[in-house]
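Before any comments, here is the structure.
For this depiction, one protein chain was excluded, whereas all remaining protein chains were kept in their positions.
Lettered A and B in written order, each chain numbered from 1.
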Amino acid sequence: MSTIHDIRSSHFKSDAREAIANVELRGALARAQEKSNSKRDRAIQRIADDWESMRDQASAIKTWTLENLGEQLELFERNAVKNGIQVHWAEDAENACRLVNEICADAEARSVIKSKSMVTEEIGLNHTLEAAGLEVVESDLGEWIVQIAGETPSHIVAPAIHHTRESIHRLFEETLGRKIPTDAESMTMVAREVLRQAFLRADVGITGVNYLVAETGSFLVLENEGNQRLTTSLPRVHIAVSGIEKIVPRLADLDLFLRMIGRSGTGQVVTTYQNLFCGPRRSPDEDGPRDMHMVLVDNGRTKLLASEKRRQTLQCIRCGACLNICPVYRQIGGHAYGSVYPGPIGSIFTPQVAGLHKASQLPFASSLCGACKDVCPVKIDIPGILLDLREEIAEHGEGQRDQETELKMKRESPAFRRWSSLMQSPRKYRMSGALVRTMALIASHTSLFDRFIPPLSAWRSTRSVPRPEGGSFRARWRRRTEANR
Amino acid sequence: MSDRENILNAVRKALESTGDAKSACTLPELSRPRLEGTQETLIGRFIEEVEAVSGRVHRLANIDSAARQLETLIRAGKTESLAVSRDPIARAISSRVLGRHVVVDPEDNQDAIAEADMGLTGVRLAIAEHGTLMLAPEDDHGRLAALLPPHHVAVLAVSQLVGTLAEAIEHLASDSQPATITFVSGPSRTADIEQTLVIGIHGPALLDILLIEDTQEEDHPS
Partner (left out) sequence: MRVQLFVTCLVDQFRPSVGEATVEILERCGCTVEFDDRQTCCGQPAFNSGHHEEAKAVVARTIDLLAEWLDEGGDAIVCPSGSCSAMIAHSSELLADDPVRSEKARRVAERTWELTQFLIDEMKIDDLESSWKGTITLHDACHGLRDLGIRDQPRRLLAKVKGLEVKECASCDRCCGFGGTFSVNYPLISGAMADDKIEEIDASGVDAVVSGDVSCLMQLEGRLQATNSRVKALHLAQLLVERDAGS
């Protein structure tokens, strides 16, 4: 069964409340968003004339690939095997973890080094490997920070975005048991030293995948730090784990995606390193892994293919631009979403993969402002899919909602049925309008009656109730027409 | 049934259920961007882009001047040990500074390379539009010399420079694919602590590119 590791999205409301109260967190998030968005805007400005047509192309390539997913995966497999890559398939998280564990056991591995990978977070791989007695070290600086803090990443590109320099400094001193300087550069160098030793002792290196190339059976992984190069150069075995949707048909497609993902994600023209893997070490190479494995993970993705609209979710290239622009993410950060995939993309991916009952609040945790759709480099209609999921939860979701959503629907469903009947009758509309205006007028003066009207007290918890002007437009219009007669 | 069959069946079933939508969609032809201009324009763009990501490019006439530039870098960096890959031009250059510095060969174990201060390697190609080096470790007989030492010096002939990433990928598609290709645009970097840019985390912190006009070894020095 498809799952997302450590999911707690059913606590969204209370987790978001906690996040809102955390002033330090909100400051860090606002600063991070400002910085990443201005970098993104600058990077895209340079190619502004081409950007929209690049988005169209990227979206069309992804659409085509998903419509031909079976053939493309088989083609990838055939070519990868020719290249000497051992290809494995895993239907769900459990099977994927078991496969990786078996490969590690066969390699008699004791120590595993990892470079940043969201799909391994999704399947909870570290947890399984550690349970089998392996040492697992995350080598991306941000991932290492959240690993030693005992947390999950709060952003799909910048895992430690919720931390401040001060909190990271405290964490480093506590973990390493020594004094270290407080500037970012010194702290980074300390991490380099500590992690270099972990690289040198690792038997197995595990990476994610950005693009599987069907026609060549090779795959590309992006990074900036060099940790992934080390992960794939020093250990004897390289295991790559990939969602089945990460495929592109042609090697030449990489050009387009590479020119987009850096700009969109981090505001870089391209990421510092882009590693294309075409198989284990070959003569005359004197280093590099002797064995290369590819684990292709479904974990619920095939369920999304059945609807043309929702299928778009699988076009995602994990650039993080939607998180960086999202005004909700800006206030609450990633952890409140309770899934390793937070923010707008997470709010459509998580409930579809983990099941509505695990994350039925997430599709509603959006003001539907549409900023995510505007920045998405592959043009995923995130607000449209949110609306689609809302409909499923509201109208066909009985028994598939978490407690909070169930309560909400108990209030909302009958209210909207009444609303619908009122709005279909001008007479009822007029009368209820007068009633609502009177109530609003009273509420703008006193909170005495709030407790009888939950939405009103919810509104007032952060805002005052604006006073209605008095009278309706239609009444004024009628008076005016009568006067003109 | 195996996971493989289950997945492929699930894919087929899900896609069949949406019916004829498939026929409407075709795989778009790619625009293959090119850089207009002379070789000098390419070089100018390459240098500009490398510098924009904190790398350095040294324009050099021939192998001798490249060797002199390497000496300068070695002196400036107080380099004590140099790991040299098996790339022939890198070898030719390092042979001119040999004897005065410790040379670690990639044949040696990885600990020795890990302790080197500088790694000298060749490159397969370079891309002007992004200031990118395309490393194919099999040309160098290994990947560690360009990776473990904190200072990477790459040797690049002017003739190896192409305009765009699309062109580089075309070259790659026409050759037999090497086990690994690494595209390098600048030194290693991170911004994981409060988005503060720090250069040099796991990979090299310094990247110097010796861009050589003429890599022929006609008059071999004594």
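In this text, a contact is a pair of C-beta atoms (placed from the backbone, for glycine too) under 8 Å apart; a residue touches a chain by one contact, two chains touch by 3 or more.
Quantities reported herein were computed from a predicted structural model and do not represent experimental measurements.
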Practice problem: Over the full complex, note down every shown chain the hidden chain is touching. | Solution: A
Practice problem: Have a look at A:S53, A:Q197 or A:S367 and name the one touching the chain we're not showing. | Solution: A:S367
Self-check item: Residues of chain A in contact with the chain not shown
Solution: 13, 16-17, 20, 26, 30, 327-328, 330-332, 363-371, 373-374, 387, 389-395, 408, 412-413, 416-417, 419-420, 422-424, 426, 429, 433, 436-437, 440, 454-455, 458-459, 461-466, 468-469, 471-478
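Note that in this section only the chains that are shown with their structure count from here on.
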Quiz item: Whole-Å distance, chain A centre to chain B centre, using C-alpha means?
Solution: 31
Quiz item: Okay, in this complex, where on chain A does chain B touch?
Solution: 28, 31-32, 35-36, 53, 57, 60-61, 63-64, 67-70, 73-74, 83, 89-91, 95, 139-142, 145, 158-160, 163-165, 168, 184-185, 187-188, 191-192, 195-196, 199-200, 216, 218, 224-227, 229-230, 232-234, 244, 249-256, 258-259, 266, 269-282, 284-288, 296, 298, 302-308
Quiz item: If you look only at chain B, which of its residues touch chain A in the complex?
Solution: 2-4, 6-8, 10-12, 14-15, 17-18, 21-22, 25-28, 30-33, 49, 52-53, 86, 106-107, 110-111, 114, 130, 132, 137-138, 141-144, 147-148, 164-166, 169-170, 172-173, 177-196, 198, 200-204
